[in-house]
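This is the structure I want to talk about, given as structure tokens.
A protein chain is absent from this complex, but the other protein chains hold their places.
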Amino acid sequence: MSLFLTQLMNGIGSGAVYASLALALVLVFRTTGILNFAQGEMALYSTYLVWYFTQHDLPVWIAILLSMAISFVGGAAIERVLIRPVEQASPLVLVIVTIGMFLAINSIAQVQFGNDIKLLPRAYPNKTWLPGNVQISSDTLVLVGVLLAECLILYLLLNRTRIGLAFRAVASNPESSRLVGVPVGRMLMLGWAMAAAIGALAGALVVAPVGLQGASMQSILVYAFASAALGGFDSPLGAVVAGLIVGVAGTMTTQYLHAVHDIELVVPFGLILVVLLVRPSGLFGSTRVERV
Amino acid sequence: MNLDRVHVTRLVLALVLVVGAAYLFGWYIPQFKESATTYLWAEAFYIGVAAMGLNLLTGYNGQVSIGHGAFFGLGMYTTAILMQSHNWPFVATLPVAAALSFAVGVLVGFPALRVKGLYLALVTLGLAVLFPQLTSRFVPHDLCRTCGTSQVGELPRIKLRPPSWTPTFIKFNDQWAYYAALAIAVIAIVGVALIVRSRFGRALIAVRDHEAAAETVGINIARVKVIAFATSALYAGTAGSCFVLVKRLATASSASTFQISIELLVAVVVGGTATVLGPFIGGVLVVFSDRYISESFPKTLLFWHINDSVKNLLSPAIFGIGLILLMYVLPDGIVGGGRRIATVAIRRLRGRRTSPAPT
Partner (left out) sequence: MTDVRRERRDVSRVRTIRAVALGAALALVVAACGSGRGSSDRTANPTTPSGSTGTAPIIDASQCDSSTLTQGVTGDTIKIGTSLPLSGTYSPFSAILHGESAYFSYINSLGGVTVAGKKYKIQLVSKDDAYDASKTSTNVDTLINSDKVFSLFNVVGTKNNLGVRETVNSDCVPDLLIASGAVQWGNTKYPWMLGSELVPYPLEMRVFVDYLLKNKPNAKIALLHANDDFGQSYQLTLEALVKGTSLSIVKEASYNAEGSEVKAQVTDLAASKADTFVLGGTLLACPNALTAAHDAGWKPLIYMSGTCVSKLLFTLAGDGADGVISVTPLLDPADPTNEAKPAMQLYKQQVKKYFPAEDLLDGIVGYGWSTAAMLQKILEASPKLDRVSVMETARTLKGISNAGLQLESSTFDTNKTDWFLGETFQLIKYDKAAGHTAAIGPISNLDGKTAELSPQALLHS
């Protein structure tokens, strides 16, 4: 039983990371309708920035906040400069543009900062508690705490502020919003900006215990895609719940399904397939009705 | 009048393409070239073939897949296993690989009916990520027959030579791979051209443009979609077979399968979705840019000394930025954009003599 609970905690720890990045993907998708392949690499660049600031003797938390602020501006700038010109193009063109960004950001980050493994200082002490033989690490607690904080802030921002109202209006119907005077362009930039900032935070926290390198975000991005699809691409709540499910499914596969224990992706993707067959828009996604 | 214009455009385009192809391939005779470049051409051909297949699905039928690397891998492993463990000649493995890919394509195509757009893309992403993990677990290694415990899925021990029936000017494996891939590419191009002009081709487009409307005119949507999926899988699988001939090994990792899937999608969009030749041209471009971008770096850029390591790291950035710029300039791809520009040009030319036709 304690082994089960330990693996559950392990799963929740990694799931919290997938959930954060999935949340970023969902924010971008809800506003601009884009599947952002470059989300992980944007987070990678932000994490390199954190590393860079700590190299210049800034405290870690300050470095993370600074990087988040820069990422916020950077995300908005990317939307305005790179995405806006092709906003009306077909979804495939947008996918190719984000793939181009993926390649470019990854490679520029490595040229700029070097392609060796970077050590990122931890933002908090590394501790493990063993209540009743169940292993709980400070990593897991911090990741889950940060995820909850992100959810709370997003909820308050989107549901309790005027900006949030405008943001939701744009997400559900850009044309009508424009007509009633909502600054649509700015809201789109806001979506990208928030996504970039969330990615920066998730990146800095997940990379600290394992070292930073050019490929750090790629497998996490695949899991985040899986989570976003499972939860429903237009549902932030779905992304969070599905992220945790995907994380736990992974560790449980390793522990209990010995036939596939080193291919832990089988279960999450199996899950996605089953869920999408029953609910083609994901667990929490809304179904679109098409008028003929 | 209108029809005439279309015909003229087509004639001009066809002429340009034929002259271009004659220049490229007539100029390129593998017997006088070093094998690395010949292999690169062969790779360009098979990536082009797979991209044309994906275009049938994504361009003509509107189903986005970022998982065709899995079908590519299926063809690759089928051919490699038959050649290595059962001593089949390459050509004999082709129909098996194609049929198997088609069959698996049907199997995947059915559940894909339920899922649309982005969600379909992500389910297929799952295919791309899972396939290599399955091979690494279940494909037997040479070791397996002796020890029984291996889980390793690489098949890196393939020795290749041109078969005895090939003409004597095909001496070496690179030349054999080149002509085999070229022949397959020609067949594939003719295949796509025929499909697109057929009744089935029109059904593909009708389903893409408006499912409900297509249904009302009696098109069996499920059948069309599943066959589109399976046909594109067949193209990818056949291309995967050629991979074995060119690289002399079979290997799949999540990174490489994902990368091939993405390359194919890039090739389709760069070349021109829903055009016959566009994706093939896109595939050739993708393969060649991969090699020549890093080779054509200057030694220094302003004050910046570019060493080998920087070259290797920076070339994806050049490719990525190039992709973004291309999408700004030609969002409908090289062939699509070229056609659009040519049509406009011809209209202008004619417009001087006759009044523009209302459209």
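A and B label the chains in the order they appear, each numbered from 1.
The working rule: contacts are C-beta pairs under 8 Å (C-beta built on N, C-alpha and C of every residue); 3 or more make two chains touch, one makes a residue touch a chain.
The structure displayed is predicted, hence computed values, not measured ones.
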Specify the shown partners of the omitted chain in the complete complex. A, B
I'm checking contacts with the chain that's been left out. Which of A:Ser67, A:Ser137 or A:Ser281 qualifies? A:Ser137
Please identify which residue in A:Ser67, A:Gln110, A:Ser235 or A:Ser281 touches the non-displayed chain. A:Gln110
Who touches the missing chain here, B:Arg161, B:Arg197, B:His210 or B:Arg223? B:Arg161
By the contact definition given up top, give the residues of subunit A that touch the hidden chain. 3, 6-7, 10-11, 14, 107, 110, 114-117, 119, 126, 128, 130, 135, 137, 209-211, 213-215, 218-219, 250-251, 254-255, 261-264
Tell me which stretches of subunit B touch the chain missing from the display. 31-37, 39-40, 43, 132-133, 136-137, 141-143, 146-147, 149-152, 154, 156-162, 168, 171-173, 243, 247-249, 251, 253-256, 291-292, 295-296, 308-309, 312-313, 316
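Note that in this section only the chains that are shown with their structure count from here on.
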CA centroids of subunit A and subunit B: separation to the nearest Å works out as 31
Under the stated contact criterion, what part of subunit B meets subunit A in this complex? 58, 64, 111, 114-119, 121-123, 125-126, 129-130, 133-134, 136-137, 212-213, 254-255, 258, 262, 265-266, 268-270, 273, 309-310, 313-317, 319-324, 327-328, 331
So, in the complex, the side of subunit A touching subunit B is made of residues 29, 35, 82, 85-86, 89-93, 95-97, 99-108, 110-111, 115, 218-219, 222, 225-226, 228-229, 233, 260, 262-263, 265-266, 269, 272-273, 276-277, 280-282, 290, 292
